[in-house]
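Omission of a single protein chain aside, the complex is shown with its protein chains in their original locations.
Right, subunit A next:
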């Protein structure tokens, strides 16, 4: 367990409180068809157009497991360094709801496909925590109830009904909202690397049930409340803060926490009771007699392990070792698989630290500002590499390079050709620079005198020379010449 750090505690009237958080993440499996039917999983279809007879629970229909979903769950388990269970069982979770056509959800209750694992979460370049994974199981998603189409009736869209979800349950290893947010981000990164979930929270591909309890540091665990279906990382953080303060308020007023399911309302910034423990459903779980236990051997798992890409933690370590990057830079560059790929392509045969700087500061900065993903970057890895080449060869200065980046971003083209065609090359011809230097010195005798007494005046001279040369003079050459001519 992670020890509570002072800054993670919440100060209450009666002293500091520790928040204990566990998360159940519902991650939609990336697959063409549903968990037990051939219907499409594509997002955004017209209502009820991706529905098979099985999804609509017509009489006599039977589920047949989609092997690709099983593979995806195993891949995810491997990526979470988790125990893969070679035998797992599908159970029925029984309850009535119009968007649940079978009257039960096929899930895994007693024997999940994946057991305990672990996620390393970076909180800062220097602080890392481990969050334990309790289990991962496969289950069906429900459909969607629509209550706003008619005045008196509700409608049901079964497109999502039967889509495969992985429920990934963490241990209660997080101690503040930031840890929970960082965990979800990291988990999402891992899922995307493994290619098993697109992590798209806006489309509902990743949702979280957040379990929150509070206690005085060192005390046993408090009673928890579960906040259902939070669908953004920001809201997860807010919901935890709000819920923790609610619970602290109750406890400090001498009350006690009721175990219950709650909903987070971002508009009102509050959590509301959904149902109490007494109202909790009795799901009457039992093994689904339509499905045989799910069994596979070690060779099957090994084969899937071979197909897994390098995962973020390993990639980060390699970037530090191979490219000499700082942990921070390496951490940023592995946040998405495409970041690392981009970086490595651009860094090939180049000053990798300089490339990392340009990718992180210029490119990512600009992409963020424009709300673009790396896939949509107008500047390719080869182009960034070209810019870095020009800097390394002293063909352009860093300042000109930024202008060049702007041109490449908005107009495209080969950086070397642009520099050539637009005369952006740095002037390294000392004769030309010397002429400019001599000219400035001759025109400013008073400043020359001042500079001799106060060497920091050098900057003023550099500025003047750069202005005179249109910024293209090599700054180092200007510096050297000025120093020798001014005798400082």
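The definition used in the following text is that a residue touches a chain if its C-beta (ideal position, glycine included) is under 8 Å from a C-beta of that chain, and two chains touch if they have at least 3 such contacts; residues count from 1.
Here, contacts and distances are computed from a predicted model.
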| item | value |
| --- | --- |
| Omitted chain (choose from "Glutamyl-tRNA(Gln) amidotransferase subunit A", "Aromatic ring-hydroxylating dioxygenase subunit alpha", "Spermidine/putrescine transport system substrate-binding protein" or "Helix-turn-helix domain-containing protein") - UniProt protein name | "Glutamyl-tRNA(Gln) amidotransferase subunit A" |
| Among A:59, A:254 or A:349, residue touching the chain not depicted | A:59 |
| Residue among A:292, A:321 or A:393 touching the omitted chain | A:292 |
| Of A:10, A:156 or A:486, the one touching the omitted chain in the full complex | A:156 |
| Of A:104, A:193 or A:342, the one touching the omitted chain in the full complex | A:104 |
| For subunit A, residues in touch with the removed chain | 53, 56-65, 92, 94, 96-98, 101-104, 154, 156, 282, 284-286, 289-292 |
